[in-house]
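As you look at this complex, bear in mind that one protein chain is not there, while each of the others sits in place.
Moving on, here comes subunit A:
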Amino acid sequence: MFAYIVRRMLQSVIVLLVVGLVAFSMFRFVGDPIDNMLGQERTQADIDRLRAELGLDQPFPVQYYKFLKNAVQGNFGVSYRQGRPVSTIIAERAPATLELAFVSGFLAITMGIALGVFTAIRRQGIAANVIMTVSLIGVSLPTFLIGILLIYIFSVELDLLPSFGRGETVMIGNWSTGFLTTSGLKALILPAITLGLYQMTLIMRLVRSEMLEVLRADYVRFARARGLSDRVINFRHALKNTMVPVITITGLQLGSIIAFAIITETVFQWPGVGLLFINAIQFVDIPVMAAYLMLISVMFVSINLIVDLLYYAIDPRLRVDARAT
């Protein structure tokens, strides 16, 4: 098992390196940061001096190498636009995104699994069919449209919830949280639903189809023949078997909740890392972009690792192989 984790870690490092390489090779096409940094009255000498200072005159592999060398020591450089260390900026912004992602991920998983099981067990029922039809909307509407719709209904027309921002936050150490104030919690509702709706409907449909499959399996028939109650059959025997394939997709979806936060954060002007990234692109703030992309890849890679480990926890058939590898 230990060897397996070590091997996965090594693979993760390779993935990160490749992501960084691709990112750096693309930064040249985003635009020239110098344009934004120097004012109208610049001279060619100023431009050349700044370019040399930032190391932008060097080919991108060299820039990448320097970035890596500093990144290993925890130094992600200084934002061109704000003139502050990137690590500080991201640390300030990360809580907003993580709290949003946590709430919408939690919503997506709990509601997704609950509704999925419900629609599978009551396959013929009216409620299940209504849920299935409505879920099509969740799958097919784009995130930004859902966000705008929600703002229109709940903020503009009904005036119940704020349309942008995080509300009041409380600092706990370095972590600014919106969980502890009423306005912070109210501000979370719309963005969390917007971000989680797609994942929720996806998980729900996946759980439903897997569950229907499992309910037809021989061991479920045998469990029925042994006179076990429907509750035990559905929630003990069937649900656990349903989870095995569902976990993979769900894991990947959680990764994309953080990645998709960019759109939601833009719609709701949520002060998280996604919004930071969008602004960084506009100003060609290379250190911020690089750090953000690295952060997202670390997240995806670690979620994948956790998913694979969960597999072993749930399915005993895999444990034998795990010991062997």
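Keep this in mind: contacts are C-beta pairs under 8 Å (C-beta built on N, C-alpha and C of every residue); 3 or more make two chains touch, one makes a residue touch a chain; residues count from 1.
Here, contacts and distances are computed from a predicted model.
One subunit of the complex is not drawn; among "Carbon monoxide dehydrogenase small chain", "Glutathione import ATP-binding protein GsiA", "YprB ribonuclease H-like domain-containing protein" or "Copper resistance protein CopB", its UniProt record names it "Glutathione import ATP-binding protein GsiA". In the complete complex, the residue from A:39, A:59 or A:227 that touches the missing chain is A:227.
Seen across the whole complex, the unshown chain contacts subunit A at 217-219, 221-229, 232, 236-237, 240-241, 244, 314-317, 320, 324-325.
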